[in-house]
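Below: one structure in structure tokens.
Yeah, one chain of the complex is gone here, protein chain that is, but the others are all in their spots.
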Amino acid sequence: MSASENISEPKKSGVSRRSLLTSMGLGAGVIATTGLLSACTTVASTGSGATGGGVAAGSIGGSSYDAEIKKLVAGRELQIGWTPPILSEFFKQMESAAFGRMAELEAAYGVKWKWERSSPTGNFDAVEQQISTVRGWTTRKFDAVLVCTGANFATMQDVYQEASASGTAVFQFNQPVEIYAPEQISTVSNIGYDNRWQSGYLAGKFIADTLGGKGTVIQIMGPSGSDWTKARLIGFAKAMEENPGMKVLGTADGGYVREKGLNAAQDLLTRFRDVNAIYGENEDMALGALQAVDAAGLKSWDGKEGIVIVGADGLISGMDSIAAGKLTATIDVGSVDQGRTFIDTIFQNVVLGESVGKFINVPTRVVTKKNVAAAQAYINNALQPSKTY
Amino acid sequence: MKPTSAPSPRFTRLMANPSSGAIFLLVILIVVMSVAFPNFFTAINASNVSNQMVFVLLLAIGMTVVLITGGIDLSVGSVMGLSAGVGAYLITGGAPLILGLVATMAAGAFLGLVNGLMITRLGLPDFIATLAMLGVARGALFLWTGGIPIIGYMLPEYYVISGLAQPFGFITVPILIAIVAVVIVAVVLKYTSYGRHAYGLGSNPHAAVLSGVPVARVKVIAYMISGLMAGVAGMIMAGRNTTVAPTMGLGYEVAAIAAAIIGGAALGGGRGTAFGAVIGALVLSLTANAINIAGVSSSWQQIVTGGVLLLAVLFDRMSSLIRARSVRLTMRLAHA
Partner (left out) sequence: MSVRERLTQVVAIDGLPVAAGLVLATVFFTMTSPFFLTQENIANLLTQSIFIIILAAGMTFVLIVGGFDLSVGAATGLSAATTMLVLMNDGPLPLAVLVGVGTGMIFGIINGFVIAVMEINAFIVTLATLSIGAGALQVLTNSTQLTGVASPAFAWLTKGSILGIPSGVVITLIIVAVLEWVLLFTTFGRRVFAVGTNPRAAFLAGVSVRRLTFSVYLLSGTIAGLAGVLLASHLNSVQPGLGQGYELSAIAAAVLGGVSLAGGRGSVWRAVIGALFLATMAQGLQLIGVDPLWFSIVTGASIVIAVAFDRAVQKWVIKQLAAATRKRDVPAETDDLSSVSPAVPSTSGTRSSVRNTI
């Protein structure tokens, strides 16, 4: 799997990113976490996802180990704040997975979780709302906050520094931290994936491989200037570069929403008649592109011919479409593993006082018709946590 | 926004004409694009653009009515999303398609009614009342869905209604719906007493009150029309997207207002036509389409869009000045 080579791209200077250890391709354990919890995380996040997250309560590190940790935890209460940029299917999957992991840790170690979700509604003041959310949690002396935001990078670093100064540990999730200098990032840890090599590159390589290294692509991008878009594009461009037979005909802005993705795909399909593949940089836009392909009377990929349509994120709705033979593939960026992993990371760092890696990348995978059932089962299992908070 | 001098009635009437300047700009845009890009002036692209513009068009028609009465409706995007959610939810729960569609439109009209009552009964400024509705309707949709898109309502007929399936060739059902809506609103505005009251209320509210126009009723109905149009747009978009995401319709109010104003409506009230709204929606949709067809780099898109907007109003202004001058000239000649 070439992902691991790409993850160790020399660009990322000095700092030993977690990703070097952890992303040994599909099927490997997520985070060989420092010490104590490694056993459980491996079980929890078997890449292809067949096992699911349901570890029987109380069996995490052997009964005597569990009992000792329980003594150390001593029924501690942990107040956690979680703020995604918007409430969506993707983040709902992640939150459910987090709940599942919290329930497991609670059963095994007696840690008492208090969870507060705060998600803006996408209106004009969404970004300001998240900033004041984190500040509010800092003021209320939360133990840990989890942030994923489209807000200004520098502003957030200020906010994070204030938080750490007053004793609130800050973690980011799903944030494209890879495009910033590691030393500028003021969080304890960043749980996510490398958008360049674990998403954009995978999509590009999948398209090239499927088409036999030769063909034309159109791109439906997220909003210009978005960090996610920037990062994924770097990886996608790299994959195109490695396959000189591939040609990117044109790009359009689909704003990460289906309606705009559909319109953009329609327009590009009108402009270019001979399109072999469409890269929708998130699933909603890819599904919109699929509708445009259908409406134009074109055929989507059937294994031999048609237009290859690839999305990214890994939503149940996208996977349903893959299972139905419509969407060709999507890049599952580990909504479930991110949720479980950030709970583990908080437990390790805030409760047990262990050191954690600053950059923890979960495995991502190309989901096609072949492995979609496993990926769906993994997410569906996570969507039914034994307890919600 | 305020006239600098008292306009003559004839001048006002001319200004009220649907924007011939915008039409002029449209012609230039189409000619330039057709020459430069052979794929632009094709039946398939015409079909694309008309299907893409339906939403802004429907919202702009409703907005035009509200603007004519001197109001503004910032809530249309949120209302569109919430009403689509209501219909989709009912159909998913097993309600017949027709009931779901009617519920979608009814929800839109109801939210419009609430807007109207807040403004007439509580005396809230239109801007504030509809801004509050924007927030409340969007928040309600998020709370209700918990962020998870509503799916599973796409009965086979819905594909036809939303234009995804095209049994009649290029003319899709949404286009037909839009045409019907334009014609109805145009007739209402031009030939009914409601239309006269609406223009009267917008051009001179004080006089309208004194001359017995049922001001509150005219206002409430305007907001209900706007809400209904948002409901219709939501009904079609729910079909086109095949899911109702809680973000559906986010930001559409700005496009709707812009389209209405390009089409000759004014924020001060008293001006605007349904046909103008068509032109306005066409300018916006065609610009977005041209940007994609011409392959404008995404970071330049906003600049191009802004430039076209500015050109649209400049052209409109120039044409109305020319018209006014020619009118003055004819009048002078007539006197002589």
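Residue numbering begins at 1 within each chain, and the chains themselves are lettered A and B in the order written.
Here, a contact is a pair of C-beta atoms (placed from the backbone, for glycine too) under 8 Å apart; a residue touches a chain by one contact, two chains touch by 3 or more.
In this text the structure is predicted, and so the values were computed from the model without any measurement.
Q: Of the chains that are displayed, which are in contact with the missing one across the whole complex?
A: Among the chains that are shown, those touched by the missing chain are A, B.
Q: One chain is left out of this view; which of B:Leu113, B:Val215 or B:Val327 touches it in the full complex?
A: B:Val215
Q: Specify the residue from the set A:Gln93, A:Thr133, A:Gln219 or A:Asn282 that touches the hidden chain.
A: Of the candidates A:Gln93, A:Thr133, A:Gln219 or A:Asn282, A:Thr133 is in touch with the missing chain.
Q: For the chain left out of this view, which of B:Ile23, B:Val56, B:Ile72 or B:Met248 touches it?
A: Considering all chains, including the one not shown, the answer is B:Ile72.
Q: If the hidden chain were put back, which of A:Leu87, A:Ile185, A:Ala286 or A:Val366 would touch it?
A: Checking each option in A:Leu87, A:Ile185, A:Ala286 or A:Val366, the one touching the absent chain turns out to be A:Leu87.
Q: Which parts of chain B are in contact with the chain that was left out?
A: Residues of chain B in touch with the missing chain: 1-6, 70-72, 118-129, 131-136, 138-140, 142-143, 205-206, 209, 215-216, 219, 254, 257-258, 261-262, 266-269, 299-307, 309-310, 312-314, 316-317.
Q: In the full complex, which bits of chain A touch the chain not displayed? Write them out.
A: Its contact residues with the unshown chain are 87, 116-121, 123-125, 128-129, 131-133, 135-136, 139-140, 150, 152-155, 223-225.
The rule we apply is simple: only the chains that are shown with their structure count from here on.
Q: CA centre of chain A versus CA centre of chain B: separation in Å?
A: Comparing mean C-alpha positions, chain B is 38 Å from chain A.
Q: Residue numbers of chain A touching chain B in their complex, please.
A: Listed in rising order, the residues of chain A that touch chain B are 86-89, 91-92, 119, 121-123, 221, 224-225, 250-253, 257-259, 262-264, 266-268, 270-271, 273, 284, 287-288, 291, 294-296, 317.
Q: Can you list the chain B residues touching chain A in their complex?
A: My answer: residues 37, 39, 42, 44-45, 48, 52, 55, 134-135, 138-139, 142, 146-149, 151, 164, 166, 237, 240-243, 245-248, 250, 288-289, 292-293, 295, 298-299, 301.
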